[in-house]
Every structure is written in structure tokens, then in C-alpha cells.
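Apart from one protein chain that is not included, each protein chain of the complex appears where it belongs.
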Amino acid sequence: MALFRKKTASDESYYMASQWTLMWRKLQKHKLAKFSLVILAILYLGALFADFFAPYGLEEFSALYKNTAPTKIYWQDEDGSFSRPYVYGLKKVNDRKTFKVIITEDTTKKYYIDLFAEGMEYKLFGVIPSNTHLFGLVDEAGNPARDANGKALARIHLFGADSTGACIFSRVLFGARVSLTIPFVSAAISFVLGILLGGISGYFGGVVDNVIQRIIEVLSAIPSIPLWMALSAAIPPDIPVSSMYLYITIILSFIGWTGLARVVRGKFISLRKEDYVTAARLAGVSDLKIITKHLVPGFLSYLIVNLTLGIPGSILGETSMSYLGLGMKAPATSWGVLLKETEDLVSVAQCPWKMIPLIFVIVTVLAFNFLGDGLRDAADPYK
Amino acid sequence: MLSYIGKRILMFIPTLIIISFLIFFIIQLPPGDYVTSYVAAMAAEGEIFTAEQIADLRVQFGLDDPWFIQYFNWVKGIVTEGDFGYSFEYGRDVWDVIMDRLYLTLAVSFIILIFQYGVSLPIGIYCANHQYSAGDYVLSFFGFIGTATPNFLLAIIIMYYIYVKTGNVYLGLFSTEMLQNGMRWEYVPEFLGRCAIPLIVIGTSGTCGIIRTVRAQMLDEQARQYTLCARAKGCSEWTITYKYCLRAALNPVVSGLAGSLRTIFSGSTVSAIVMNLAIQGPVLLAALKSQDMYLAGTIVLIQAVLVLVGTLLSDIALAWLDPRIRFAERS
Partner (left out) sequence: MKKLISLALALLMVLSMIPASAEATYTEAPYWADKGLPPVAERLPLEPMVEDAAYLEIGTYGGELKRAADTGNWGNGKPIEEGLFRFKTDGTVEPNVAKKAEPNADYTVWTIYLREGMKWSDGVPFTAEDCVWFYNAVCLNKVDGKGVRDCHKDAETKNPAKVEKVDDYTFTVTFETPKYNFPADLTVDLKWHYAPKHIFEKMVQAVIDGDTETALAEGNAICGGSFVDVGKMGKELLYYFWNYPGVPTLNPYVLSTEAGKNNIKGEYYEYVRNPYYWKVDANGQQLPYIDKITGLTVSNVDQQLMLLLDGTVDFQTVAMEDIPTVLESKTKINIYQWGTTGWGDTGSQLHFNLNVDDANLKALFNNKDFRQGMSICVDREEVAGIYSGGWCLPGQAAPQIGALGYSEEWANQWIEYDVNKAKTLFEQAGLVMGSDNFYDFADGTDFVLNIVSVADNGAADTYKILEPYFRAAGIKCTFKDSDRGNIDNDLMANAVQCMLSPVTGIGDVSIALKPNAMIPGKATNVAWYGTMKKENATGDLLKLIELYEQLAKTGDAAARQDLELQMLKLHQENQWTLAYVQSDLQYWAVNDRIKNFPDGAVASDIYRDLGIAHCQCWFIKE
């Protein structure tokens, strides 16, 4: 579409452009939204190719690297001359007096950072087997920095390591798979149900409205925590944690649509007596068409805001659920799980790098919000 | 109008019956019952129960009946004697337990609600009036950042950095001295300082939604023809913004009020746990988790009533805000 726009970027094309082209154009004016779109694209690509971008798998634990800071990368040799980037391995001593784990670099051997290095085996998209990772460590001879059993001799952790010695950078990428997709599903379900039922309720009024309103009242009174507890207890243990989480999210999004439905209903009630709606009705336009063509576009801006609030809302909801011990759990990983692990004082005080995933959550939430703002402005038919 | 409200209030009765039934059903749905969690809590402290003792406890708490009979007895108590049952955990009337924390909860929730709207309405209006200005971006950013950070983490980070800077930990709304000696005038500055953390943590979590909604709605309304007309007639910008646009823009905000009323009663749960606030949220969570049936049931039921009342109020407010909505048409 971008190519198409470039070719025909002239005054004439402006008047000929479709509604979507116009939106795209207006979106470009919203710089933050454009920027957000790029950020989100990068994040989703990262999640899609997590196996490739992540230097380590989720199960590559290490006693030596437990709670270690981001690996220091060197660009210069001892004599100060420029070198291929390299890192050192680590040595560890437990000091029983200060109760500190003292970790120092083992400067006897260098490990070089290599692009497209060999690492853990994986299947890209679940089908294509590979063991090439975007980057990894090799020794001087160019062999992967692993011993005969495949255990890493030295490791490179861009964001440091967690309490099991696993790579936080890799976990952020794998966690994105859960955190960037499941919220989409639940937001989408709530969104569709909200518009549909709120729309029906507001448009038709009368008994239908009354019934739907009572359903909304009943549903919004249901406490979600015991429901969550019951559902997670009912799902058998051989179902993977992330699938279980998905199922519960889907079930809960069937009761999470009520807020939006009320707003949509309110909007429908105020719009359905507008002259243009009456005119359409008198002209014999079907109800469905009136709703989709005349009423919904009237408050599309609100819907876009709602949808783009809903996704970050459920990303954060997932972290809260993890905090309460009801969301995703190890061994599965998600951003909520990562944040839950930093929630204790020791992480904040001793391992501040464990808070790096927080930056990803913030950036994602902000990006969705700004993108939403941009989309809203772009969808605004009056400007 | 009055008859409409009367009808709506009458409708509360069947709705509440369904709601209370569902609430009770769902609370007992997770496996186990209060005795299980009680025995577990005691065992965690080293106290071991025999199977016989556990059976006795179940009889003692009336948990040996099927849940619908428990439900029936509970409702019967409420209807006939205004008795909401008693909390297994506290060994006291549910109502006493709720009253313990009611005032503080209401106070905290109202302050936060006022803070949220007080901060986000002006920001939303400003951002709409100055679309794409630096102010729009900067204010939006700060409005969003509170929402984007999970409350529990924000709380612990703020508390830790205040500790590093001052050497003091501000946990909870009251210091030990305040709890020991009661509130005195000299404690007021510290108390207000302690209030600031929850205000920032919980308050900012809700600002984003309001800012975004108001901004979007205001922009919509500003482009409407009636705005154009008002402007052409020579209305002041102030009148246009506040008398015309804002009034229409508030529609979704007011629709969302029904939910706010419910949270006022319990307060934010996760943040309250992290910051050790003695409000209703953590009590409800604990009661739900331990299946302290009547306590959890009553709190959720009160919330449900508040949802119903909130819905009604917001419907009335919507009609007042938006003359296009007419009750008579619907009833």
C-alpha cells in the first residue's frame, strides 16, 4: 500500500483515494502513531522469530549465571587496539561472611560474538528445524562456546540472567509470544460481543434492551477470581500452561464485554433518532446496514480507543493475575511471569536488570495507546 | 421519569436473586471449601488436624450441607432478619467485618476517584484542544505511563527508592506512632505524605483510559456541525468546549461510572496488598480464596447492588447530559 501511495501522491489522487488510503495518509501525520506502529511491528517480528533472535532456550539454566548482570561486551584488546567484540566467562565464589555471591570475569579465555552462530536446536514456526541463532559465542577457533554435552562454557546475556541463570533477553522474546497474542484474542472477543450486544440493545430497545441490560448487570457482578480459580483447577495438568491461560482468558472475555456494551448502547440510543438514521430507515435500509454503515462509523473513534485500550489492558491484567498467583506460571514464560519475578525487594535492590522486561511492557502499552490515538484521528471523518 | 426509576428499582429484585445465586455458586466452585483452606492455613503454622477433627469442623461451619441449601439459608437470613451470616475466618458477623474497613475504603476510593478525574479530564480536554502539539504528546505520555506500569511493581519501586533516599519505608497509610497514639495534628504532614504513594500508584492506573476517551470524544464533537454553528454564532471557545463538546464527550465516561461505584466499595486489591492498605479489597480477595462464603458473598453482593445503582445513576446522568436520550421512548 505504501508503494501505491507513493506513485499516486498528487492532488488528484487525494480526491480519488479510498477511505482506507485516506486513513493511512492521516495516520502518517501522527508521528507518534507512526513510530508506535514501527515499534509494534518490531516486537511482533521479535516474537515471531523468537527462536532465531534468542541466543538461548527457555530451559538453558545455569548455576554459574544465576542472577548475573548483563554481560559486559569488550571492543578493545588488552593493548587498547580495536577487536571483534568479545566477552569473558565467569568465576564464582560464595562469601560466607558477607553472604554475597562474588562473581568475577574469568579473563583467561575470550569468547567472540558471532553472527548466525550455532546454538540450541529449534523448529522455526514449529516446522523448519534449525540451530542457527542471530548471534552467539564462539571460541578463538570459531567453534561454538559449548562443551561436549552442549552446555555453554560462557554465555552472553544482553539483559542479564534471572534466578535460574536463564537469559532474560531470550525470555522477553519468548514471553512476547504469549503477552502479545493472548491479550489480542481476549480483547477481540470482548470487542465483538460488546459492539454486537450493546448495539442490539441500544438500537432495538424495548424488551430486547431490557433483557440484555439485565444480563450485563448480572455478568458484571460476577467475581472473576473464584471463577479463575475454579477454571484453572478444572483444566487437567497435561495441558500446557500457556494453552490453559488462553482458554481461561477466552472464557473470561465472555464476561468482560459488558463495559463496552453499555457505552455502545448509550451511543446508539443517542444516535438512532438522528435525522440521517430516520432518513435511512424511511428509505428502507435494513437494520444491519443502518447499524454498520450509519451508526458504528459515528463513534468509530471511541471504538478504536476502546480496542487499543483493551489490548494493553489485558497485557496488564495478565501481570496482575500472575501477581496474585493465578495467571501464567513457570515453566511457561510471559511478561507477566517476568514481572512477577521482579516483584520482590531483593530483585529491585540487588538485580535491577530484572526490571528490563518492564520497559517492554511500558513500551508496548504506550505504543498501542499512541497507535490508537493516531488511528482515531485518522478515522475521524470530519477532519 | 419517576415511574421509570421506580420500574428500574423494581427490576433490581429478580436481577439480585439471579446475581446472588450465581455469586454463591461461583464462590464455592473452586475445589475445597473453607475448612480445607483453614486446615491448610493452620498446617502451615505447624498445627495438624486429624480427619475426624476436619469432619467436625465441617459440621461446625455448616459446610456439610450441599451448597444450594447453604445459599438458601443465607438468603433466608438476609431477607427475614437482615442477617448476612458470619465470617468463618473472623468468627464475627459479616457486617461487623465489613464495617471495620468501610470508612477508610470509601475515603481512599473517593480521593483516588477525584484525583483520577481531576487529573485526566483537564489533560484530555487540553490534548483535544491542542492536538499534535508538544503538550498533547507530553501530557499523554505522563497520563499513559501510570497505566503502563503494573501497579504492584510501581508501588514497590517507588517505596524502595524513597527508602534509599530517606532511609524510611512508607508502608501503609499510618505509621506505628499514629496507630499507637491515634491521629494527632502533628502527624498530618506525614499522613499526607503516606497518602501520596497510593494516590500516584492507584490514581495514575486509571488516568490513561479517561484521557484517551475524553480526547477522542472531544475531537469528534469539535468537528460536529453544531460546534461549527455555535462558533459561527460567535460563542466563546470556553462555552463551546465546556457547554457543548464536553457535555457530549462525557457520554462514555458516564457510562463507565457504574463500574467505578463498584470499585469504590472494595478499592484496588493488588495495590492495596502491595502497599498494605487496610481497605476492603484484600479482605475480599482473602475471603474469595479461602471460600469464606458469607463474607465474600456479602461483599460481592454489595458490589452488585452498587453496579445496579451505578447503572441506573449513569442512565439518568446520560439522559441529563444528552437530551437526545429519552426515557419514555424506551420504557
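Going in written order, the chains are labelled A and B, and every chain counts its residues from 1.
Methods note: a contact is a pair of C-beta atoms (placed from the backbone, for glycine too) under 8 Å apart; a residue touches a chain by one contact, two chains touch by 3 or more.
Bear in mind that the values here come from a model prediction, so they are computed numbers and not experimental data.
Asker: Using the definition of touch stated at the top, determine which of B:I111, B:L171, B:L199 or B:I316 touches the missing chain.
Answerer: B:L171
Asker: Give me the subunit B residues in contact with the hidden chain, please.
Answerer: For subunit B, the residues touching the absent chain are 30-32, 36-51, 53-54, 56-57, 60-61, 86, 88, 90-93, 96, 100, 156, 159-160, 163, 167-169, 171-172, 174, 176, 179-180, 182, 273-274, 276, 278, 282, 289-290.
Asker: For subunit A, which residues reach the chain that was dropped from this view?
Answerer: Missing-chain contacts on subunit A: residues 59, 61-64, 66-67, 92, 94, 98-101, 163-165, 229, 232-233, 237-238, 325, 329-331, 343-346, 349-350.
To be clear about the criterion, only the chains that are shown with their structure count from here on.
Asker: Per the centroid of Cα atoms for each chain, what is the distance between subunit A and subunit B, given in Å?
Answerer: Computed value for the inter-centroid distance: 26 Å.
Asker: Report the residues of subunit B in contact with subunit A in the complex, numbered from low to high.
Answerer: Residue positions touching the partner: 11, 14-15, 18-19, 22-23, 26-27, 29-31, 131-132, 137, 140-141, 144-145, 147-153, 156-157, 160, 208-209, 212-213, 215-217, 219-220, 223-224, 251-252, 254-256, 258-259, 262, 269-270, 284-285, 288-289, 291, 296, 300, 303-304, 307-308, 311, 314, 318, 322, 324-325, 329-330.
Asker: Any idea which subunit A residues touch subunit B in the complex?
Answerer: Result: residues 29-30, 32, 205-206, 209-210, 213-214, 216-218, 220-223, 225-227, 229-230, 233, 259, 262-263, 265-267, 269-271, 273-274, 299, 301-302, 304-305, 309, 312, 316, 319-320, 323-324, 339, 342-345, 348-349, 355, 358, 361-362, 365-366, 369-370, 372-373, 376-377, 380, 382-383 of subunit A touch subunit B.
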